[in-house]
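One chain of protein is taken out of this complex; the other chains stay put.
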Amino acid sequence: MARLRYLEALRKALRDEMIRDDSVIVLGEDVEAGARGMTTGLRKEFGAERVKDTPISEAGFVGFATGAALVGKRPVVEFQINTMIFQSFDQVVNQAAKFHLMSGGEFRVPVTYVFAASGAAFGNAAQHSDHPYPYLLHAGVKTVMPATADDAYGLMLSAIRDDDPVALFSPALIQGRRAEVPDEPTAVPLGVGRVRRPGGDVTVVAAGPTIPIALRVADKMAAEGIELEVWDPRSLLPLDRDGIARSVTKTGRLAVIDDANRTCGFAAEVAAFAASELFGHLRAPVQRVTRADVPISFSLPLEAAALPTAETLEKAIRATLAGSAS
Amino acid sequence: MARLRYLEALRKALRDEMIRDDSVIVLGEDVEAGARGMTTGLRKEFGAERVKDTPISEAGFVGFATGAALVGKRPVVEFQINTMIFQSFDQVVNQAAKFHLMSGGEFRVPVTYVFAASGAAFGNAAQHSDHPYPYLLHAGVKTVMPATADDAYGLMLSAIRDDDPVALFSPALIQGRRAEVPDEPTAVPLGVGRVRRPGGDVTVVAAGPTIPIALRVADKMAAEGIELEVWDPRSLLPLDRDGIARSVTKTGRLAVIDDANRTCGFAAEVAAFAASELFGHLRAPVQRVTRADVPISFSLPLEAAALPTAETLEKAIRATLAGSAS
Amino acid sequence: MSRRGANGAIGLEPELAISLYRTMRLVRRFEETCVDLVKDNEIAAVVHESIGQEAVAAGVTAALGARDYLTSTHRGHGHILGRGADPTRVMAELMGRTTGTNRGRGGSMHVGAPDLGILGANGIVGAGTPIAVGATWAARTDGGDSVCAAFFGDGAINQGVVHEAMNLAVIWDVPVIFCCENNLYAVTTSLSDMTGVPIIERAGGVGMPVTSVDGMDPGAVHDAMVEATARGRRDGTPSFIEFRTYRYSGHHTAEAATGVDYRSDAEMESWRRRDPLVTWPERLAAGGILAAGGKEAIDAEVEALIAESVRFARNSPWPEPAEVLDLAYAGGAGDGFPATTWGGT
Partner (left out) sequence: MSRRGANGAIGLEPELAISLYRTMRLVRRFEETCVDLVKDNEIAAVVHESIGQEAVAAGVTAALGARDYLTSTHRGHGHILGRGADPTRVMAELMGRTTGTNRGRGGSMHVGAPDLGILGANGIVGAGTPIAVGATWAARTDGGDSVCAAFFGDGAINQGVVHEAMNLAVIWDVPVIFCCENNLYAVTTSLSDMTGVPIIERAGGVGMPVTSVDGMDPGAVHDAMVEATARGRRDGTPSFIEFRTYRYSGHHTAEAATGVDYRSDAEMESWRRRDPLVTWPERLAAGGILAAGGKEAIDAEVEALIAESVRFARNSPWPEPAEVLDLAYAGGAGDGFPATTWGGT
């Protein structure tokens, strides 16, 4: 076991897989120099054929990765900025994600898309602060967002080994955090959530950067005797619905805190699932704590006001305990 | 009043606005010849400066429209195929949709995006059958999907007159249907829903191509004495939540049938809204009837199996009446 | 690849020259049959006919070797059949049957075949080009000499991603042959309104060898491809070839119903006079390559094959609705995918 930062854990997972499997290659802007940290040193270790800087051609290099995957490579594509998925949107959702089915199962597209430093981070402004995973979820792209270094390590392994496209979000606000990471490759399977803190009163579904927020609120409310169960799906698609169901069956109350936009976001999906499948267990309105559905302003007070916070989560939890919509 | 087809109503609205307002222009692939029907004859009537065929450069011409809008035009952009939004995704969600806020309110982007013949339509296969409005909803782009010719007319007027980007979906499966359309320009405001059929037992939220399905099921179940209230939001963002609330307060039961993907889709948004804001009025699980979250196969039996149908809606309604998740 | 023999005007090995005719004939009759099947609702939606453009498909594919790749377009039957896909399985695909190349999941615009290196036809203009570059690059990392024919139309030249893909091929030495079928139109729009310069200048500006050839002459097409593939195999150079051609039909089978009108009769007539299905066998006959009755024998053989394809497709089973989720993911759509509880089946 070594205590690694989240970003180091991603790098270790990538490196371990590259050692284990020759077909793993890395593509992206400035991956040779390792501008984003995940790929530092890999060019030197694995050479020019396996670690390639790309031009600023997101649609082009995502399509390139698809093609390489079709004939046996396992490309890991790093998006330097979260919203760069938009440039390559057709290549991801209309090509890579549909290729297997369209080909009648003849082709597979084992590509991993890594979103480096995703989400907002103190002044990145409207075009660099998105957390665009709901777009991918809607498109049916497998998507994970680890919250801790150990999960970052284990989910990165699974993402690379998966035979479908998998998106991995590495949120800016947490990728400096540390955790114990096993020395031996230990994959965390897709679709298996994790209780971050057990509790019997309210289930709080959180993911990625909202995990520390949820834990903070849980600590605070525990002092009042209110026990939150902080439940981390880790993988947003596939989603461990059974795990959510187990928790909500116990608590009867559900709040979802999520760092993406509100409308048609991940929180909406979890709330909708609960409204259908867990209705009989719910004793109070489901709470959605999300972004404010407005582009993120540069100015810090406005950025903070648009993001989900401990205060809004606490308010929502008190509302659900009082049995009212927030 | 004239009895017009949906597509004719769109064309009439566009033409009426072009007559009324010189700043309205039309851009898109093959709009001069009117390959998609909405723009037939407009080039001849309004000339080359106002009706422009574009190259197959979706990102380019969407950006062009944004620029033209910034300096006073009201461009109407026709996407020849629904998924062409993917090519221009950055220009829509990261540029046009954010421009007003990013500029501190100094600029406006009054562009209308029309999605001609959107959705699936008997054999268009995986890349041409999407109904991509949830992507736009998540991005905060105002979005309407009229179900009838009169609403097509009225919402098109509102879309063009709006000072923000507005997306209008014209579903392939219903754009041949007829309705009475007023001779005088009568705008339908964004954000106001409409009861398509009143009923007291179950609220069925449907939109666009699922309206005829919902009405069919309502007819059928009425014979058994079950009265569905078919409620058409018409505009998906802004969403007439008060209208949905009124209906659900009355019926206590909600089913949503929607022609987009399930995960993080429009049905998820409506269900999540109900789970939070209408929880106290709900007497049974909310039902989501959607696509199956799988790329649409070419082969017709598989296409049909992936789409929301009258049968699945009926099943869902019976489930909600029985108080169970479907 | 067969190079020029000593046959005067034709200049190709007789066997190859004849097989080019056979391919063109197969594609023509296959598509004419498709048009009928669309009319009869036996093929769903529309098909985009390449009738008139067969010489390009035949000439390009004849120049490819066994380990080479191909990406195709919405107008791709010729590419696929030329490459050697079994017409019965392609027809079954177009008729949505489980015996189709894509088990009925793809249809006309998505035919693919790993064993033939056909990395999918594509319904999205230009989208196949970066995929072609990536696949070809990957195939060569273990020392192979694969090349790839990436097809697209004149309209695709204005898609940003095509430009990006061409640049990737240039900077990474990936021998994709960018095969641009210039049939003068993208749906109703005329190429000359949509670009300011000849199409090959656009590609030349990215830094690869470009050439423009008569796309109504399968021999000329083939020769240009032989040169480009040889260069590509040798030193990884990508190439761009413009094939000047023409589609005799509308953009697709439903065009007539839309009432659009964008081509003059004179223009259409002038191109019809150059129909490779007529001119090529005439040249072969004049050059003594095709003996009396030779054409008729090929035509009859093709006819039988087409008839068999339709018969095979008609007798093939439809997919079952219950299979709808089976191919959503390579590992199947198990627990955790909303699809599994969406309630449809």
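Quick notes
Letters A, B and C name the chains as they come in the text, with residue numbers starting at 1 for each one.
We take it that a residue touches a chain if its C-beta (ideal position, glycine included) is under 8 Å from a C-beta of that chain, and two chains touch if they have at least 3 such contacts.
Just so you know, these numbers come straight off a predicted model, no measurement behind them.
Interchain touches from the omitted chain, evaluated on the whole complex, reach A, B, C. Only one residue in the set B:L101, B:A222 or B:A304 touches the chain that does not appear here, and it is B:L101. Of the residues in subunit A, those that touch the hidden partner chain are 29-30, 32-35, 37, 40, 53, 55-57, 59-60, 80, 83, 87, 121-128, 262-263, 288-295, 297-302, 304-306, 308-309, 312, 315-316, 326.
Contact residues of subunit B toward the unshown chain are 49, 52, 54-55, 57, 59-73, 75, 90-91, 94-95, 99-110, 140, 142, 162-164, 190-191, 235, 237-242, 269, 273, 277. By the touch criterion stated above, the residues of subunit C touching the omitted chain are 158-164, 167, 170-171, 193-197, 201-208.
Just so it is clear, only the chains that are shown with their structure count from here on.
Greatest Cα centroid separation from subunit B: this falls to C.
Per-chain CA centroids place subunit B at a distance of 35 Å from subunit C.
Multi-chain contact residues of subunit A, defined as those touching 2 or more other chains: 90, 94, 101-102, 140, 237, 269, 277. Across the assembly, subunit C contributes residues 102, 104-106, 110, 122, 124, 160-161, 327-328, 337-339 that each touch 2 or more other chains.
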